[in-house]
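With one protein chain held back, the other chains of the complex are shown just where they sit.
Labels for the chains are A, B and C, by order of writing; each one numbers its residues from 1.
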Amino acid sequence: MSEVKLSVKLGPLRLQNPVLVASGTFGYGSEYADLIDLNRLGGIMVKGTTLHPRAGNPMPRMVETAAGCLNSIGLQNVGVEAFIREKLPFLRQYRCAVIVNIAGDSYEEFEQLAERLDGVEGVHALEMNISCPNQEKGGIHFGVDPEATREVVSRVRKRTRLPLIVKLSPNVTDITMTAQAAVDGGADILSLVNTFVGTAIDAKTRRFKLANITGGLSGPAIKPLALYMVWRVARAVKVPIIGMGGIMNATDAVEFLLAGASAVAVGTANYVNPHASMEILEGIEQYLREQGEKDVKHIVGTVKRCKPGNEF
Amino acid sequence: MSEVKLSVKLGPLRLQNPVLVASGTFGYGSEYADLIDLNRLGGIMVKGTTLHPRAGNPMPRMVETAAGCLNSIGLQNVGVEAFIREKLPFLRQYRCAVIVNIAGDSYEEFEQLAERLDGVEGVHALEMNISCPNQEKGGIHFGVDPEATREVVSRVRKRTRLPLIVKLSPNVTDITMTAQAAVDGGADILSLVNTFVGTAIDAKTRRFKLANITGGLSGPAIKPLALYMVWRVARAVKVPIIGMGGIMNATDAVEFLLAGASAVAVGTANYVNPHASMEILEGIEQYLREQGEKDVKHIVGTVKRCKPGNEF
Amino acid sequence: MRCAEHCEVVANRPVATNQFEIEIHCPTVALHAQPGQFVQMRVQSGYEPLFSRPFSVFRRFPERGNFSVVYLVRGAFTQMLARKKPGESVFVVGPLGNRFLVAQPANQVLHLLVAGGVGAPPLYLLAEELVQTGVPRQKIVVVNGARRQDLLVCQEHFAELGVRLRTVTEDGSAGAKGKVTDALKALHGRGELSGNRCQVYTCGPTAMLEAVAKFAQKHDLPCQVSVETLMPCGLGVCLGCAVKVRTANGTDYKRACVDGPIFDATEVVWE
Partner (left out) sequence: MRCAEHCEVVANRPVATNQFEIEIHCPTVALHAQPGQFVQMRVQSGYEPLFSRPFSVFRRFPERGNFSVVYLVRGAFTQMLARKKPGESVFVVGPLGNRFLVAQPANQVLHLLVAGGVGAPPLYLLAEELVQTGVPRQKIVVVNGARRQDLLVCQEHFAELGVRLRTVTEDGSAGAKGKVTDALKALHGRGELSGNRCQVYTCGPTAMLEAVAKFAQKHDLPCQVSVETLMPCGLGVCLGCAVKVRTANGTDYKRACVDGPIFDATEVVWE
């Protein structure tokens, strides 16, 4: 069996393979360390980290929907200092990339987070979660406003030399606008998508199912929408893309690569099957062999129009 | 068993009950006439109708996704003249409301469609499908641009005395903006949601699964997103709402009513089960009895916050 | 007459590797289904897969109000179907679609039935009807083809009917090695198709239909094709089953589920 090249270069960020685990779905890595070999992951995007610890939203926080789930965790996390002190040392033992997902309520918070993490040993990149309310702009989410996106990204850009990933919100009319704004602001890489806003109601009790009323939809249900957005953004901007949204198996992952993502992140699937990321990695390798491809990057963005007609 | 009142008044439009069938999912009614009693439906929203007949998109046009389906039918229809001549006479025999879903590529097309249908016997309302490209504005969809929405609605408003329903696109950053624009333009009723843009790729052949590349996602997968949008719009505008998006059974329908819809439309479910609309109607009635409600309008918009904690 | 109802499974037996015949109690379909017509079936209570699935009516047992379908286990739906036990129910909508039209005068025509894989069942029902209406068995030629032996469908049934059966498999594991068009060429080569008034009826994968249609056109044989498309509704409303056809002024789309599944081969635009 011939070797297949799996390592990828996303702008300034090198990954040993294109399979990452998405923020909020893999904790700080340690939770999975006895179940899978973390050394084999392309990278770990840690739980969204804020300047100060956050308690998160009241329960219930999660609910299953058809082929998906809504969550309103509310960014419960230990805060950046505890992350560096308590979580990072463990991650430093592994050779996979550690990407810190940061979230702030203001430009300043984002700046401080970037500054604090810049140069910290064991942090390989930052991923900006801009799907959070911008308190300085009346609570509108950074990620749905191209101008706020450009501004927050360029401010963070000035505070860090780390590879900068901007995670796009799908809750927009035209995702290429915020994508371009993020690139203009200095993003090295884009990751997409974050969750779609939705809700669930219990007919019997006539109440919302989430204490927070709304939550973010993830899982297989959103795959067609996420795939479309990755494809559009890949054609609109020049920076590499980390694709995600409903990736449950290797075939799903390959679809994102074909649509134009240079790497993928596995999210909700980690809950359902702790081995998901490993099986996806192995499945991509097998797919490349079957397709006679020697390097994963050769398939990125190669999806073609289908032949008309009814061939199955 | 006490009687439950099911008739609803949506602004100027009276319906004998709140269960409609969504445009594009029930043809022109005749296709179902031997399988269900059309007289029992609240209303039929007929297949999207354009000024001139349209052949539609090449095949494949539809593909199943996780708990959903993507379609890119491309508005194949017989055109407004043939609709009036060949389809409407059949529908006139029934007492359910007939709502004509109209779609145009320009302001003029919308105006002509409205004018042509105004006063035609057997047409009880118009539903404007504004999820189509506005050729006069460089192909951007009317329905994603509040200004274009207001403009096209107000132009149509001037050409018809029929109750005017505007069907909102969910592919927007803030659906309350287009909702308000439609109301400002003169909409009597809003219907939502239309389908979400998405795509599907066949990893094996490395091709898109739809000839048109992209399609609209419908079905259970989108229910959490549609429900959220209905809830938001119901709180933002004063006109009544027809809710839809993934309604497969009576419980789903009730959720939309609780979220603020005064009536619901059954879409994809009609394919899966020709009796879906009837079962939903019966199920709503039963639900109201179980809840001790005497009138369906009493539950509209009554969803409450859930109690915190973990009660199942 | 058609119905949409929950029907009892009477039997569900393996008939070949990965192939089952399911017999269902449904008087409407049992009485009214014509050769080439199909039913939409649903066994899933949830949304995996979302849509019902179309299956051709294979045999009818009007006396006991039953009909049967032969199916190949392929994906999620047919796996669930294979697990159905007698006494359980399936949701059936049908009979749907149009039927094969028998060329007249039926007993003077050579009826050439060309089946590929799971395209065989409706042709079996047609063959049975031809036999029952008195068409001489030597006037009924069935070419039954598949990739491998275990993908051949209805073999024994055609054999029992006593019609002229030509079997072909791509790998030669049963009958002659080759494709159905090779069998057609052979028949033609032996002069069996010329001189005769001949009508071709075919059902199978699209690529095969196209090849058979082209063969028929080349030799000026009338040909009816039964097309396979995704069929979300089966009722003519979703327009997801469109088939491109030639019209007076260009091309148009027809619906496989109500205008078809059977079309005149010359009408279909093969892409």
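Everything that follows uses one rule, which is that contacts are C-beta pairs under 8 Å (C-beta built on N, C-alpha and C of every residue); 3 or more make two chains touch, one makes a residue touch a chain.
A quick note: this is a predicted structure, and the numbers were derived from the prediction, not measured.
Participant: In the intact complex, which of the presented chains make contact with the chain not displayed?
Facilitator: Listed by label, the shown chains it touches are A, B, C.
Participant: Considering the complete complex, identify which of A:18, A:43 or A:60 is in touch with the unshown chain.
Facilitator: In the complete complex, the chain left out is touched by residue A:60.
Participant: From the listed residues A:220, A:260 or A:283, report the one that touches the chain absent from this view.
Facilitator: Looking across A:220, A:260 or A:283, the contact with the absent chain belongs to A:220.
Participant: Given the contact definition stated above, which residue among A:3, A:34 or A:121 touches the chain not shown here?
Facilitator: A:34
Participant: Need a quick check: the contact residues on chain A for the chain that isn't drawn.
Facilitator: These residues of chain A touch the chain that is not shown: 24-27, 31-32, 34-35, 47, 55-56, 58-64, 66-69, 71, 73, 76, 219-220, 248, 268, 270-275.
Participant: Applying the definition given at the start, please give the residues of chain C touching the unseen chain.
Facilitator: Missing-chain contacts on chain C: residues 46-48, 76.
Participant: List the chain B residues touching the unshown chain?
Facilitator: 66-67, 307-312
What we mean here is this: only the chains that are shown with their structure count from here on.
Participant: Which one chain sits nearest the middle, judging by mean Cα positions?
Facilitator: B
Participant: Averaging each chain's C-alpha atoms to get its centre, pick out the one most distant from chain A.
Facilitator: Checked the centroid distances; the maximum from chain A is C.
Participant: Quick one: chain B and chain C, Cα centre-to-centre, how many Å?
Facilitator: So the centre of chain B lies 36 Å away from the centre of chain C.
Participant: From the C-alpha centre of chain A to that of chain C, how far is it in Å?
Facilitator: 47
Participant: Express in whole angstrom the distance between the two chain centres, defined as the mean CA positions of chain A and chain B.
Facilitator: Chain centres of chain A and chain B, defined by C-alpha means, are spaced 33 Å apart.
Participant: Which chain A residues sit where two or more other chains touch them?
Facilitator: 66-67, 307-310
Participant: Among the residues of chain C, which ones contact at least 2 other chains?
Facilitator: Within chain C, residues 47-48, 229-230, 243-244, 271 contact more than one other chain.
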